[in-house]
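First the structure, in the form of structure tokens, and then the observations on it.
Apart from one protein chain that is not included, each protein chain of the complex appears where it belongs.
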């Protein structure tokens, strides 16, 4: 175990104390595991609440702030949060304009957010939901739990967050969130397994010299294992997997995302290859984001997410955002 | 080898192509390895040029932009850049007000920047230098190469960059850079070794269950190896090592820095422990920055940097900055 | 008749079994999931033990409803709402009787299992906890021992299945050849029910 932790049991609580200390602009309820932007509820503004298992930082707590999430609910590592957290978050951010839940499509997240929605509505908060399911590695059929939510979560949270910040009503914020999700696809690759604090040893066994194609962000093994590929070959594979499902006529937002342990140096090099492939495929990139945004603890690897945008979505993407992990505009 | 690369020889060039694609606000000369803010030279403004071996990203190219560096010169992985790069960068950013070189104290960086300074001055550019040497793990004596430059580089580049942006003349920008360096100390810990692309296997051998105390950012082994410690114990050790050398009466800036492969979740948890120790030692923290800023490729581990600030330095720290990796203010 | 003490013993036995088997459950979840099922169940049942101690519910139904609510509030993941619903619905079906018959428990448990099916949308053969729960609850009409055996057989039978629900479904054919962690913990839950019965009978 090469972990910078005290004991596995307190990993999430310790991180929340650390977030509280680093970010005075956030209100952190460590006991109840809710991170809220300090000025919530903002009068007249739709609240945006997301959450999910911990281990994907900066997702979601790092995206709380003006222009993006109103609150985040971190669960245990790789375990969706419990409904009590989302109910509390919804109550904290609702100004009367209602609350949008952004939910990654995993059985656990879906069930817990569903229960939370019922309970929050019982308490008089109007709830809408956007389900994020962008991972093309998973067949979206009746015979699976459906596509997973991965990198597109960042696009949904940023763009729906910008719409909410502009004062859009709940149905519109929800509709925009849906549009972003529908226009987004991702594909991920692991160069190493992941080690959770609770287990203390790698979730799967990946010998050096092999990689997993089509992984999720929880250390689930991928769809296929192959001998190591070059950065260029991986870019070809990932982009083509996405383009099989999404053929953008419009420009795209591009997220070249690190899984956590891949150096930024490599990630930028990979971005060069992704851009090469996209240009060979005649896809125009409007904006690029490179970094560790939707991570999987100490996994080495990367994912590519494309989101096809029209003028409105691009404007909302460019709109100011002020969170620990994403920050621009004025 | 678990690397997302094409071949070791092109790692730096590939990354520069990726930086160019992701950041239209930077001018990237891939062949000559110079990254310059697009609007350089800014009339009347002192230029800030830094650089060093690659593998520490976002340092330095990620800190190029308004309010921070004017240009960065990335060398090969863990190898200081060559003088030609700094000469070219200086020429690109000099508006006539002169250029400050920010140099981390390593023999290679010092020698190459020195040669560059001579050559640039031959070409009529006025050059000043600030040497960063903040690492308390290294004894600063005649019988060593002196303390290494690590985390404080970020503080020097940000604060001197803000002074330059305000229009301060070269001597003042240089003096402020020196003050920041003198007021800063760091200590680093490795939980894993590091693997460079060229070598392809770990630089040193660190069995799980042990850690290295007092490491640098190039995979140099540390001063001491110990059985694994908890996050709290590491925080005690690191902070006390710093406070032996720097006893702050004033508030401090705190950088809790990840070496590259340590999850942000763990880094925030570590921040909680660092804040605990500082408060036990009656050190007041004015600002906290948590993240992977001065990294060492795929090394797991962390470092702590403190910088004692007066009102002026704090104001310059808070001043707007707009770079790929640091961005705030308006 | 099964009184409130019987249900407390069951929950205590379940908590102990989950503690004992946590590493195995997590190991199973590593193969086809995300390596947390053991710690999820452990955290949940530790909280159940604590809340039963603290709130001291006085009827079989109240014990299970409280236990279920606690699982929902502390587990998260897929198993939290599903196991929480299982116990809560079973408890609700038991009403507020101070003691219940074997037959009443069997029927109530059947309605709990049905609720799990409804909530998660899985069916027999999808390689989920239902593959242990469904045969288990069916055999509960015969005897506790039969229920235990049927649930265990059901869990084992998940090995050759391809998952169609939950995280394991992402693996496609690679999910074949591994036992489902949730089916395994469901078999444990039913085994501890049988164990509680055998050790102390209905308590009255």
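Chains here go by letter, A, B and C, matching the order in which they are written, and residues are numbered from 1 within each.
We take it that a residue touches a chain if its C-beta (ideal position, glycine included) is under 8 Å from a C-beta of that chain, and two chains touch if they have at least 3 such contacts.
This structure is a prediction, so every number in the text was calculated from the model and none was measured.
Trainee: Using the whole complex, pick out the displayed chains that touch the missing one.
Mentor: Checking the complete complex, the chain left out touches B.
Trainee: Can you say which of B:106, B:155, B:237 or B:293 touches the chain missing from this structure?
Mentor: Going through B:106, B:155, B:237 or B:293 one by one, B:106 is the residue touching the chain not shown.
Trainee: Determine which one of B:47, B:75, B:232 or B:301 touches the chain that has been left out.
Mentor: Hidden-chain contact among the options goes to B:75.
Trainee: Out of B:138, B:159 or B:316, point to the residue that touches the absent chain in the complete complex.
Mentor: That would be B:138, which touches the missing chain.
Trainee: Out of B:178, B:199, B:226 or B:281, which touches the unshown chain?
Mentor: Considering the complete complex, B:199 is the one touching the chain left out.
Trainee: So which bits of chain B touch the chain we can't see?
Mentor: Within chain B, the residues that touch the unshown chain are 8, 53, 75-84, 106-108, 111-112, 114-115, 137-139, 143-145, 148, 196, 198-199, 203-204, 216, 218-221, 223.
Just so it is clear, only the chains that are shown with their structure count from here on.
Trainee: Which chain has its C-alpha centre farthest away from the C-alpha centre of chain B?
Mentor: C
Trainee: Find me the chain with the mean Cα position closest to the mean of all the protein Cα atoms on display.
Mentor: A
Trainee: Please state which pair of chains has more C-beta contact pairs than any other pair.
Mentor: Among the chain pairs, A-B has the highest number of C-beta contacts.
Trainee: Rounded to a whole Å, what is the gap between the Cα centroids of chain B and chain C?
Mentor: 53
Trainee: Rounded to the nearest whole Å, what is the centre-to-centre distance of chain A and chain B, using the mean of the C-alpha atoms as each centre?
Mentor: 29
Trainee: Rounded to the nearest whole Å, what is the centre-to-centre distance of chain A and chain C, using the mean of the C-alpha atoms as each centre?
Mentor: Going by mean C-alpha positions, chain A sits 31 Å from chain C.
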